[in-house]
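Each chain you see keeps its place in the complex, though not every chain is here.
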């Protein structure tokens, strides 16, 4: 099992979600995060004084999948989250040793 | 957790109720011959009383301020409850005014202010037609309406975060059409409490009094709320396994304080406006007394919590201010400024200890409305019986001047005690009956899973703050593709 962590633009979440769903990947967990990378920050003003915010709002998607599905999910996310501009985000693949479905107590791949 | 879907089979019932309501409201009104009406354009009234313009100006503008208290209640109540019920709470505040306006138009006003029948109810002015289509009568209607709506909305906060919305709609109608107006008639409509010969004799020239409604408006609302809270039971999580109360924090203190200020502001319409006439110059003293009692009560509540917990508590300070306002509402025209300060200080204690008392006894009043409006309302009636200083008459500068216990008229104090008892019995009794019947028939409380997910979703299929709570979910609904 692997956990796929993708940090994407908030406005792309809908597309990514639908794409994953259409291939049968329904379960996921989403978190509001803020990130920085190559993308430049935003200038703000308050009472005429300016400042720069370099942590921009992003969305993190976490999906735990069977090993054999990793490639497909990574591809799907890449394709549907891409705009081609800086700030599109990153995907990380992290090993998962076990999974449990709380409702039933099922473990391993069955729990996904 | 259950799925929350729209369309729950209540539709037919609602359609029916809607149609009945529309017919009820409109048909009888149209049926009454329009020919036989009051002074509908005011020319005659103006000729008879050249001071009518300033009195109308005063009464209407004060009435507008009172109407604005609806916004204050909405903000206080939502501020002191949780975000997941926010839309439901403010919707209840909106809808009790909407329904109450129609109910008081159709039925309530006639019962309250119509021609007296045996000191019990009024009997004329249904739908503001006939003789009631008159500038003075409708001026009075408007002012009484906003008071009625205040009484109704008090309950909303106390029972927040658990009742069915449909129950609240029914309650709003009944309280504005029946419960409030009938008691209101007894006190202000020429009914027995103020005007029965035995009461007038007892009080030495006047029966029970209540200048602007500590009892008529606030205690009525407060004790109905008490009955409803008892029947509903506490919110999930309000008490732990051992029955110890646990605080459920309000979600928006800024709005709660805003609401408190709006109410304080509106109260300057409530109390001084109750002269219904600007030529009663006592209005200035009424305004001052109102303000002083509020301030004294707020300061008292703040110091009580500061001493008790080591830090001044905002929630009870706001409640204190409101309790002071409620307490001074009955006596405001008849007492001195310094007495108002004392009345306020006592109200500050009542608000805090009353709240803790109810809490300890398993009664979950979400915003503290029962101590504020109920207990302080009763205190206001008694305080009037104690501190009335004999400088002002019964809504007039003419004798009989109103005197209380400290100023040599202990029998008037007895009138007030009777009123306190009757007021409690009527409000708690009818309130209990109403919610008890509803509980036994359609049920008054949402299911636990609905309560946990919040009434916004379960009762209205909405969320009050989608961008904060569901943030990126909302964003993601956008099907936009950047090119």
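Each chain gets a letter, A and B, in the order it is written, and its residues are counted from 1.
In this text, contacts are C-beta pairs under 8 Å (C-beta built on N, C-alpha and C of every residue); 3 or more make two chains touch, one makes a residue touch a chain.
In this text, all values refer to a predicted model and were calculated from it rather than measured experimentally.
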TODO: Give me the full-complex composition, label by label, with copy numbers.
DONE: A x3, B x3
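Rule of thumb we're sticking to: only the chains that are shown with their structure count from here on.
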Open item on the list: Averaging over Cα atoms per chain, report the distance between subunit A and subunit B in Å.
Closed with: 50
